[in-house]
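Every protein chain of the complex appears in place save one, which is left out.
To keep things simple, chains are lettered A and B as they appear, and every chain counts its residues starting from 1.
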Amino acid sequence: MTTNKTGKQNWGMVVDVDKCTGCQACVLACQSENNVPINTQERFERGRAISWIRVERYWEGNYPDVKARFIPIMCQHCENAPCEPVCPVYATYHNSEGLNVQVYNRCVGTRYCANGCPFTVRFFNYWEPVWPESFRNHLNPDVTVRSRGIMEKCSFCVQRIRRGVRTAKKENRDLIDGEIQTACSQACPTSALVFGDLNDNNSAVSKMKHDERTYKLLPHLNLDQNVVYLAKVDPEKKIESHSVESGSHD
Amino acid sequence: MEYWSLNPTSLKVMQQKRNLSQIHTNKTLLNGQLNTPKWWAPTVLILGIAVVIGLSAIGVMVNKGLGVTGLSRPVYWGLFITTFVFWVGISHAGIMISAILRLTQAEWRRPVTRAAELLTVFSLLTALAFPLIHAGRPWRIIYYIIPYDFARGIYPNIRSPLIWDPVAIGTYLTGSTLFLYIALIPDLGNLRDRTTGWQNAFYTILALGWRGNPRQWKMQTVGGILLSALMLPIFVSVHSIVSWDFAIIPSVEGWHSTIFAPYFVIGAVHSGVSAVVTMMALMRWLWKWDDFIRPEHFDALARLLIVVATAWLGFTFLELLFAVYGLDAPELALREMQLFQWPWNFLFIIFMLTAYIIPVTMWLFKKVRTNIALMFWTSILVNIGMWLERFMIIVPGLARKQPFVFTWEAYRPSGLEWLILVWSFAWVTFLMLLFSRFFPLVPLFEQKESQVFTDDVKIGRASVPAIIREID
Partner (left out) sequence: MIKNPTVEMTDEKHLPQANVPFDQIAKDLVRTTTHGGKTIRRVSIILGVLSIVGIVALIVKLITQRDDSTQWGYVAALVSFLLTVGGGAPMVAIAPVLAKANWVRPITRISAIFSLTGIATLIMTIPLLVVLPPLVVDGTRRRSIWFEGPNFSPHVWDYIGILGLIITGLALFYTAAIPDFAVMRDHTTGWRKRVGRILSRGWIGSNSQWRTLRMRIGMFGTFYFLILIFVHFLFSSDFAMGIVPGWRDAIFPMYHSITSLQGGLAAVIASLWFIRRYFKLEKYIHIDQFWSLSRLLFATTLLWIYFFYSAFIVFWYGRGGADKAWIDLLVRGSKEGIGPMGWVFIFAGIFIFIAPWWWLIWNSVRRSINGPIIAASLILIGIMLDRVRIFVTAWSVPTEHIHDKYLMIIPQTSLPSGLDIMIIIGGICIGLLPILVISRVIPVVSIWEMQQFNLLSKPVKYMKTHGVLVAKPD
């Protein structure tokens, strides 16, 4: 199936863990694109920092033979999302484009969805967001500023998707692969994050999806995510595909 | 056919049965209403101040936002939900005592039924407050309880256990209130006849024209039995549904367990019946109802509690065993923290000691079971333990969520949360005392009925306590 003019996309992302250097550019880009409040040290210490995408760092091996491993984690946009059925007010639901959508207006802040999310990528606004006066004009006008008491999470930069689709429709043409970029994938210097339409067989994500390094996080939960990971290539080891699970306990 | 005769005069010489005249019963049990004790007003005042302080704390929290709590990511639920589950658990006392024991015709239930039902109603009211105030935007929470906005097609999501909760608790609250009221009517008639002025008017309206004729008694009894039977499934469903708030979530280790529903229900009965024991001791001391709330009632409740507590322990064991049974790394990490890491290991020991080991070992002795002071303290221990149990289920699971160790987080409740927890206790006690000013806490008619329904019979040389069962 190819993308058509009316738009029947299934948005997805491929994260090549092998390319990730842990530079945090994606985190910063997301922060400024999506009007995420500034995370102070105090918020990090209390576990209340909001970052829609985060780069988790794990150490592998023992000193002196230590390797840092990075894995960027954002909302996985599960087709079978545990966060969706538990919301009492339908503030989160799955739309027809494969996005797991958060409706800020409806959210009453039970935080049940966040408990359901195995990736802990849903964030609660414990305080009213505040920006220094000088930052006020930097806010992205396309993105709602979330008030306190509601949940928020990665939206796959839905404002960019909407604008891209609108432009394509106006110009009466198909979407071009790579035309719509999320803030993180745009900012990634090594192109570790690739965003695109999984319904389009010719898109970069669709091609990468069939790589032998492909795996999904927490496969035993049967979540059917739209974010796919490509395993780290270790020159010393053979590729262990399909069964790689993120996170270790050391 | 030979009948044993019930001779009222023969009752006097018997030892085991306590004969209390109706006048004495009326006078003593109505002293809360007719001559309010001196301690009542100051106590209510102090509790009232505590309640106001607590309400102000809630006000501050709603005004400033949930940042004032100790919650974080991923420990999104903490003290409030624990306390919610705790109070829903306490509410199981009422139906356990008055409905189940009524259906099984346990005579010793009689003096405690009212207090237990009252505890149900007030603890449910308190429990309901917690999910409300713990939401991010409590003022919009009406969305999810009442589907008010049909025009925009905004419905609550009935797939969510958080919708099942208010439905179940609402039904339970309605049923319990009705149950309480039906059992109150004969006593209201009694009060109406003994008061004057505005009190008389008040009781006249509430007594619904009760005159105590056979038809009214029949209706009252049938209503009570029907409600008992109808309340039983609700009784079971309420805490099951509360447990499913946790159990259906596949991604939190320690929550996704099939045993949660009966485990929570039996735990609720354990803590609820213990709370009734606490209350009975207080009632006996405060109103000096030594004639009505007797050591044998504590004895019977403690025996029941031994069985309930042991069943609960069995469920706890199964829960723990089948948690580690799968040998999944994340689950083991969680259990390792829950059982062996400071401060959880300390809490776990306290929990085990207070919820089972200390009280049940003590209850094995009849001397303890009939000692009111000891029963009072052991029953308080049980509830400390049962609160900790809920805390240890809810928080560690969230703090050690899934294999992403990067996001593991600790939780320390803030002072404000503790204040609101204390408020909930002050609030329930306040409501109870307020109620006791206007309505009798021990049902008079049940007390009088038990005089008729119990007897002593002579078999050989022994005098044996006996009960009468009706045959219709």
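The rule is short, and it goes like this: a residue touches a chain if its C-beta (ideal position, glycine included) is under 8 Å from a C-beta of that chain, and two chains touch if they have at least 3 such contacts.
A quick note: this is a predicted structure, and the numbers were derived from the prediction, not measured.
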> Among B:30, B:124, B:247 or B:442, which residue is in contact with the omitted chain in the full complex?
Replying inline: B:247
> In the full complex, which of B:326, B:343 or B:415 touches the chain missing from this view?
Replying inline: B:326
> Of the listed residues B:117, B:165, B:389 or B:455, which contacts the missing chain in the full complex?
Replying inline: B:455
>> By the contact criterion defined above, which parts of chain B meet the unshown chain? Give residue numbers in ascending order.
In response: 1-6, 233, 236, 240, 244, 247-250, 256-262, 314-315, 318-319, 321-327, 452, 455, 457, 459, 462, 464-472
> For chain A, which residues touch the unseen chain?
Replying inline: 80, 82, 85, 219-222
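By our rule, only the chains that are shown with their structure count from here on.
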> Can you give the whole-Å distance between the Cα centres of chain A and chain B?
Replying inline: 45
> Taking the complex as given, what residues does chain A use to touch chain B?
Replying inline: 46-49, 54, 56-58, 73, 82, 85-90, 106-112, 114-120, 123-128, 148-151, 218, 221, 245-249
>> Help me check something: in the complex, which residues belonging to chain B touch chain A?
In response: 65-67, 69, 71-77, 131, 134-138, 140-141, 143-144, 154-157, 159-163, 245, 248-252, 329, 333, 398, 401-407, 409-410
